[in-house]
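Here the complex is missing one protein chain, while the rest keep their positions.
We just call them A, B, C, D and E in the order they show up, numbering each chain from 1.
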């Protein structure tokens, strides 16, 4: 069982659309889940809030924090934000080391983050690169080193908005049927981006269709797609019937 | 748990070097394992036997059958050979349908076979393509069809002799430490290709080193590398600590 | 303006789900559209029909022909089937030359067909390869040859069921908003695969979302995605505002 | 019709060799064309000027400015240079925001720039990355944001000096036959790099040959090759006969 | 020194445009060079000859044979044609074994042939695949086998007409300056495809420019580009100054 799950997004709400099911499944099974947002997405993704007269950046951040925190609570996760700014998000040496220290503190078995490429968003690839680099600083070279290290966490990329154009090739379909209602509720908290709820509700259904076709398991109704980018080390070769969709 | 494992090789002994550990682990856990060789490799891989004066092709095939069968027995698997000829191996319509019927009969959860590319061997890619095509004929389009279908098996490629030049990128490292002695014994049965034992013994150690670095699990001593080419459908996101190397 | 459009599918109904919008738009603008099915998909995709007691292959083909023909009529296209058999579809020399002759006769400006890879279907890549090969036989080497040639048609691949796993990267999003109702009606004719209507209705909406994000054109509601695989030769560099979504 | 075209080069003269035809065609059709050079290429590409005794960097920049400006005028375009220095060109936060503001001001339908990879030049990929990032900052995430946005411009890469080694795969061949004389005249203005004229004159002929083979249109004599890297959103599927080489 | 060079083309004249320099350099250094054409290209590439009234296929083949033979003689090579037919060229089991036997007889150090992909020609990829397969049948699996084997020849692909669209990435530039006049003369023999002489003359100059830029060697005036697809086994790491352009 995964004991500690860390989801890192560029903006406050990325985790909701793309990994809410994964988080809810993990916490339902007793895992500790942490969501880290590198920024609030206050410039790039909060346009709805800025339509309000007299809006201020502090107020926008506060609302985004509250929305993300409520969504995280529904999923059983803790929400943390580094508030590094967005559009563009930039990671300097201090931010990189702060991120490495955070990973060392959390000691996650799994990290979920953005894809390395995303031609539609300037902050997503920056986040991916920072996470991958900080993960190596936290876990070391696999040999004795001068600093404390954690076991190298498994890394998954969650699904970007336009998967094919981001080079996203899903190799893991997660059956989120048991926690689907939680995901819907979490999405409803993000009032600043209501237009995404319908889109990601349909996506869960579409990925469920794919998962059924791939596995032949007719019980999967909703799924989230991920691309695992670090190898698996296993004690037996997984099939769909063992340790996977074996209900 | 995997219940039925099918390993398909172009030649009689391919399964030993590349998947003996996977087979032994599966059968130790109660699975039924079947090894299918499309040919005996009587022309391309049996040169040692041909050095014997008065050698005949029937005798070469018989020796290869006996060696492969003994190796399979040690691993707890059944050995079957289609005897389609090698160098070159060719798959006509009848052979394709025979292979599809075999897959339908065995009903494997997992199929392990060659990589799609191998610039060092003319028969390996032919086998890969035939297996992938026969698997689709056996499992159908994922919708109701005119014929009996089986659930689509998960497919892994085992490691070719020169992995980088075959485009092989391992994404699953299987800890074969518990069955390592069985693999050694199985390899010893293939007297016609003794020169490969040292090579694949060292490879197990090397892949063990990789697996330790990837997972941080110091108990892995020997491993086999695989490339999974069909997606996983799962109930939770696997990490190294859960359902994998969780000892 | 395109004057002649040719859509080639492995099975009778492929064109409906994947290119109905493209066909309807073309014929609405005065083009002549031809749909060629290499088989009826009588074995792999007609399972619903086979549930009927006493069903025969001839009856299945007849029903599939009628359904496809009605769908084609709604879109303003002619439907032709080579009836070469499916699961597996095989293209021998005679079938290849028949296909080349067909392309020479139709003289299409554009051909739309399957992607070169599809790990979920054994007949789709066979169709792609046959179309590409027949196209070259019909159009020649671009130099004087011993036989009649047609201008080399532009080639698009339509969207497969699981795009990322087929290596499909859309580079053309076609706004089908004006003909959306026609596509719905055409899909309704394919009674033998009713379960696909909901899936492809949602897909049109999803691709419309993508097209709006890419172009900034808020009027696109429904779209079909294509991957153009032959280069464009143009008199000016196309943007979204000129000759594309210029309403 | 394209109304606003922006060409961004690392050095003062990049636009001439690689996109002069595209610019001349656009302005001939009434478009407004802007050429932005991030540097004058005063160090890396102006060796001929430095052979003059007593040469100064200010004088080199002045000559390069005049040459580029004259070439731009011949093509009907405006020339602007950020003068950020070359070999190496570096883009800091201020330069990035200046570039984003420039794109927002120009509001181009199309941007043409360097390829993402160029193992022969340290400044070309830096320019590509800066343009792609600034374009996203100028156009936003496709959703309501805190700042003014422009419609996301279509992006083309122009042809690098050694295309295959830069990973350049042309997918658009632009027929520049009608403006070929203008391109020759523009190239003649760049006295500091005369050795490139013959090379790019031949290249236009070679790309014309390719365009004829691809389209079957014998009237194309000269062409420029481009790689479009953002998808098209269209109202009908383009062929060569419609809206492309339809003379 | 290479002692035996084998060039395999789909059609009679492929070797002239693409490898004449390589052949002339080899034979000038004492190597034995053999050109094998799988067909005469009598249908796809001999259109000029078919314009002659009363032309027959036998006469076309004869003219093509004579032209190719004269070109080969100028380069010091022997010309052989299997006359398997073109458009489409097909390789059955007998042709494959004939090709393997031919390779075994010639025992080449180097084979030069077409690229694996060519979207402009149906016969070029077929030739590539047949050569690669026959080469493996001739050289065996690198272990003792039941048949006579030759050392595995190094394989180069020569340059296709539209390199980027064939996935051709040159990694070897051959300085053909010393034998340039021989290549011109050889090209002049192919009267049936005169239109290619100008194109390939310019290409030699263009590839010479590339070779100068890559190596810094100003003496290279003309070059041919190749893509080596089998690894090198060497006694020291080659640079441009040693064993390469070390004049």
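Assume contacts are C-beta pairs under 8 Å (C-beta built on N, C-alpha and C of every residue); 3 or more make two chains touch, one makes a residue touch a chain.
Because the structure is a prediction, the values reported are computed rather than measured.
Peer 1: Kindly name the visible chains that come into contact with the excluded chain.
Peer 2: Contacts of the unshown chain, counting the full complex: A, B, D, E.
Peer 1: Could you tell which one of E:109, E:123 or E:159 touches the chain left off the display?
Peer 2: Touching the chain that is not displayed is residue E:109.
Peer 1: Could I get the residues of chain A that touch the absent chain, sorted low to high?
Peer 2: Answer for chain A: residues 93, 96, 132-133, 136-137, 140-147, 229-231 touch the chain left out.
Peer 1: Taking the full complex into account, what residues of chain E touch the chain not shown?
Peer 2: 1-3, 5, 22, 25-26, 29, 109-110, 112, 139, 142, 151-154, 156, 170-175, 211-217, 220, 223, 226, 228, 230-247
Peer 1: Tell me which stretches of chain D touch the chain missing from the display.
Peer 2: On the chain D side, contact with the omitted chain comes from 42-48, 50-51, 57, 60, 87-88, 90, 119-122, 165, 193, 195.
As a working rule, only the chains that are shown with their structure count from here on.
Peer 1: Both chain A and chain D are touched by which chains?
Peer 2: Both chain A and chain D are touched by C, going by the contact rule given at the top.
Peer 1: What is the chain whose Cα centre is as far as it gets from that of chain B?
Peer 2: It is D.
Peer 1: Return the chain whose centre of C-alpha atoms lies at maximal distance from the corresponding centre of chain E.
Peer 2: A
Peer 1: Go ahead and note the Å separation of the Cα centroids belonging to chain A and chain B.
Peer 2: A distance of 36 Å separates the two centres.
Peer 1: Could you list the positions in chain A whose residues touch two or more of the other chains?
Peer 2: Within chain A, the residues that touch at least two other chains are 120, 165, 170, 213-214.
Peer 1: Line, ring, star, complete or other: which describes how these chains touch one another?
Peer 2: Drawn as a graph, the chains match no named shape, so other.
Peer 1: Touching pairs of chains, which are they?
Peer 2: After working through each pair, the chains in contact turn out to be A-B, A-C, A-D, B-C, B-E, C-D, C-E, D-E.
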